[in-house]
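Missing here: one protein chain of the complex. Every other protein chain is in place.
Chain nomenclature is as follows: A, B and C, assigned in order of appearance, with residue numbering initiated at 1 for each chain independently.
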Amino acid sequence: MNVEKRFEIVRTFVAVTISLLIGFAIILFASDEPLSTLYYFIISPSTKMRYLGNVVELAIPLIFSGLATSILFQTGLFNLGSEGVFYFSGLLASIIGIKFSLSFIFHPILAILIGSLFGMIVMLLIGFFKAKWNASELVISLMFNSIFFGIGAYILNFYFRDPNVSGVYSFKMNESVFLNKIIPGTRIHTGLIIALLTVFLVYLFLYRTRWGYEIRMTGLNKRFGKYTGMNTTKVILIASILAGAIAGMGGAVEIIGMYDRFKWSALPGLGFDGALIAMLAKNKPKNVIFAALFLAYIRIGADLMARMTDIPSEMVYILQAIIILFISGKKFLEGYKEKSLLKEVKNNE
Amino acid sequence: MNSFFDTIFTSDFVFSTIRVTTPILFAALGALISNKAGSPNIGLEGIMLMSALGGVVFSAYTGSAFIGLLGAVLVGLISASILAYFTLKLKTDVILGGIAINFFADGGTIFLLYYLTGDKGTSSSLPSKVLPNIDLPIIQNIPVLGDIISGHNILTYVAIILIIGVWYLLNKTATGLRIKSVGENEDAAKSVGVNIMKVRYLAMALSGVFAGLGGAFLSMGYVSWFSRGMSAGRGWIALAAEAMGRGTVLGTTLSSILFGAADALSNTLQLLGIPSELISIIPYLATVIGLLIYAINNTKKRKLKE
Amino acid sequence: MDNYILELKNIMKLYNNGVVANKKVNFELKEGEIHAIVGENGAGKSTLMKILFGMEQPTSGEIFFKGKKTNIEGSDKAIEMGIGMVHQHFMLVPSFTIAQNMILGMEPKKGISIDYNKATDMIKDLIKVYNLKVDPNMKTEDLSVGMKQKVEILKALLRGAKILILDEPTAVLTPQETDELFVQLKKLKENGHTIIFISHKLREVKSICDRVTVIKKGLTMGTYNVSDMTEQEISNIMIGRDVVLKYDKRKNEKGEALLKVENLSYKGIEGNYILKDINFTLNRGNILGIAGIEGNGQRELISIITGNKKNYEGNVFLGEKSIQKLSIGEIKNYGMSYIPEDRMTDGVAKEAFIMENLIGNRYKSSELNNGLLFDMNKINKLSEELVSSYDVVCKDIEQKVESLSGGNIQKIVVARECSIDPEVLIAEQPTRGVDVGAAHFIHEEIIKLRDDKTAVLLVSADLNEAMELSDSLIVMFEGKIVAYFEDVKETDEEELGLYMLGIKRQSEEEIRRAIDEC
Partner (left out) sequence: SGDDTSGEDSKDELKVALLIPGTLGDKSFFDSANAGLELVKKELGAKTKVIEMGTDSTKWEPTFVDVSEGDWDIIISGNDTTELMNEIAKEYPDKRYINFDTFIEETPDNVYSMFYSTNEVSYLAGALASLVTTSEMELANSENTIGFLGGADTPGINDFLVGYIEGAQYVDPEIKVLVSYAGNFTDPAKGKELGIVQYNSGVDISFNVAGGTGLGLMDAANEEDAYAIGVDSDQAMLFKDSDPEKAERIVSSAVKRIDIAIFNAVEKHIAGELEYGTHNEMGVAEEAVELAKNEYYEELPQEIKDRIKEIEEKIKSGEITVGTAFGISTEKIEELRESVRP
């Protein structure tokens, strides 16, 4: 293993440790039983099958949104539209679930396809505005999030709301649309397989095909892309469609995998988490899986901590913030890296 | 429909547009400065929230609205400084850092509020102070104009002064020149001895101060208490306004006003009985349309040029 | 003991990607001298200069300034010490005016605002003293490369530099401008300035430098009095072998016309003609050179031919097809290669790997693809081959291009463009910033392509290069062709200079030959 890779591992490890120490210090101040608190936060998610299941369940949508966002980021598009797509595609999937009754396999496929299709259309629009008129994708995507939420909430409230439950929830979906649970004792569903498969395909697409090459080069230097003869407009559109399809798939999979009705009364936040995941993963598809699992793990750990101890649930956010800050600090431990590089250079002489 | 236009073309409507715009404008100007220095501050939403609480806490414990305001600004400054430390010194990705600040603010404000008041919802039990509304001498007596311009919260006037201040800073002063150079070509700035760390830090800190003012406006001007999540997406709207304004002071100001007006309009439209879910999208739809018109025109102009 | 103003002892620099750019460099600078630093691409010259200018910190080693041990923590410190630097790659803020770029970091003030009047005065004074013509109110992004270079020099001078570091300043200058610069440098020297001069052109080193330090692979090979050395000797130390500075170009038969430019005119934003009535033909197996001082329309001409600009008048034919309707991609597919002038913004994706940059013009080809997917083995093999045959100094093909030295980045571009056996090669300043050995290699590649029946259009500000390589030659002045030479041997540098400056001009008929004679 080369120095840089080894360093990355050491750095991540130390960063997590330090942020945990800071977290511990805060916990010490806020809790009467800091040790068990820490236990619940760090260890307990891995102590029960059910908890590990929770981690994976939570990671599934994060993988989708992280993947979608990293494709956009790689293309040089700062598009945060996955959030709105997640919400609306989820709603569409639930409508398919409510309105249709198909044989077991076609029903979820139809729901996912419709979700993806919606994602593709939305992202295509954002990408088109960007490519054609250079309209800020950040602004448009943020606005689209709110717009689709508003429209979705309207559709839900006026057409699909079940008046016989207390929240603004849709009618129950037909069971045929639900994704199968694949690991007994957990709620992990076939969405996991779809997610992993998607990661693999996206990896191949980005790093092993000419279209992926075009996306990455355009993202790194648009002028180079143009110079090379790439149709940068087309490239942006392809990347947007792909990202939209994945985000839409994520929304649909989450709803038919984890819910029996459509229950989101606000934007679910899973799409925004995609930006976080993409950054932590440095936009690399493979890393997305680990970043998603990592984030899911600390969130479940924090939930358990809040559930089992006297630590208020807000601590979750504080700890998350600290961990993100340290882990992403590139210069963190730079001195150590230089020393080991120097040693390596000396050894080679 | 008549009554609808009656409500739009009133001084009340313009007055409320200015009020709605104020917090957005503060944050958008903050976003502008930090963006110009090449370190976008995604944490504005969280910083506003923390400052809103900071203002309430400082004013409640000192009994002075002014100290409360200083407190809010200080909280903004410190949060931005922490963000700056991580992004400049430890090279944390600036976007990630901003996301982290937002997370921290979400949890931290409620944590502190609970610690201080035993309540996770509002600070209304704290005797916090408010910043005064100001009647402008002479102007207040001018018909219509007086109704629109006079009688705003003092921070609204601060915001207006800051528009000019930021323009002056960026376009007339050495600091502004350096901020822009660092944002556009940091190597160039470095090569003439500009301390890019210092400039970036300054820009970040200023953006924090501005967001701090925005936060203070929310909890000490708009209403007189802090309540959880009260920045309610204004930090994000501000980022959008800055991006829409294409990094110019004038553009940022106009975009902020567009957001403010659209929001004020949506409040008024509620009276028409349109489903509230659909009304809620009006400001965003207006933005998309405005932005597209602008972008299309711009593209045409550029095409002509080539 | 000599009176050294600056001494570097055992400098070692390790970049954080593991590259050791300077292994052990020793260097002494005498007050008042012009000291050349030469070495191959990637030898570590720029790195050493960045250390001197406080932009990089040495990993180990010592710096003595006027005999006292010093740390140069940042450029502000260097500037304060009276060190100025003109960088190999421009250090300018594109959206600023020249004036704003020049005063950045030392802004004259009136109250709290910048005193632009004073700034303009300061700059005008300086311009007068050094006779470098620039308009302080122009936007930097609109400037030609040569112009930018001048601004860079003025920037350093404005800061009152006593020690002036020039990292390949002449790479982008025309011969006339170079001469002008040399006059300035000599004047500066007389006024007591000390100058460090980096160049790959040993002729220039011979003509103005007092001493020369040769760096090779991060090590100092020695410092010599220039008067004691011949060009060949210096280059021997540098490269370790003899470099033949002449080309053995056999006579070549011109083939059919591959590129035809007919009555081409192009208007700028203000409606003035930047190109007017350009006519020429480029034939298979021929190298057509375009000489001319920068800013006389060459850039626009190449932009049009390569498909980057469309709203021109007249016609450009690639083979039989008019390029008006062709996209850049389609033009490339026809078999056009293009070595762009601005390698950093157009030529490479800096943050991508060497390997990824090398396949930019053939990633779609069936050779590198297995059906839908890339054939990674072939891509790796191809990249390894190119890197070794073009002698790119790098760690491996998965190094990011941004961490290569300037000359090596150029080699990447040349390797990519020349290795596909193009029908037409457009080469803009192909050896800018490339060391003697590599320049020679690139020249030979271009000649080889010609021999293999490629049509080459060569734009070069380096007259020497233009004359050495070209079969035929066009001279451009103010957007027009003012001279055409069927055979370069018909003319000489002296005469070309007159055409380039617009002093002399051929008749219409003579110029028409450029299109008719094929």
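Keep in mind that, in the parts below, a residue touches a chain if its C-beta (ideal position, glycine included) is under 8 Å from a C-beta of that chain, and two chains touch if they have at least 3 such contacts.
Quick caveat: nothing in here was measured; it's all calculated off a predicted structure.
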item: In the full complex, displayed partners of the excluded chain; value: A, B
item: Hidden partner chain, touching residue among B:Phe103, B:Trp167, B:Trp225 or B:Tyr294; value: B:Trp225
item: Which of A:Lys132, A:Arg161 or A:Arg208 contacts the chain that the document leaves out; value: A:Arg161
item: Options B:Ser64, B:Ser81 or B:Ser124, residue touching the unrepresented chain; value: B:Ser124
item: Positions on subunit A contacted by the hidden chain, ascending; value: 32-33, 36, 50-51, 54, 57-58, 157-158, 161, 163-169, 187, 258-259, 263, 265-266, 268-269, 303, 306-310, 312-313
item: Touch residues of subunit B, complete complex, unshown partner; value: 7, 12, 16, 19-20, 23, 110, 113, 119-122, 124-128, 218, 222-225, 227-230, 232, 263-264, 267-268, 270-271, 273, 275-277, 280
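Criterion: only the chains that are shown with their structure count from here on.
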item: Shared interface partners, meaning chains that touch subunit A and subunit B; value: C
item: Residues within subunit A bordering two or more other chains; value: none
item: Numbers and ranges of subunit B residues touching at least 2 other chains; value: none
item: List of subunit B residues in touch with subunit A within their complex; value: 86, 89-93, 95-97, 99-101, 103-104, 106-108, 110-111, 114, 236, 239-240, 243-244, 275, 277-278, 280-281, 283-285, 287-288, 291-292, 294-296, 298-299
item: Subunit B contact footprint on subunit A (complex, rising order); value: 30, 129, 132-136, 138-140, 142-144, 146-147, 149-151, 153-154, 157-158, 275-276, 279-280, 312, 314-318, 320-322, 324-326, 328-332
item: In the complex, subunit B residues that touch subunit C; value: 168, 172-174, 177-178, 180-181, 184-185, 187-195, 305-306
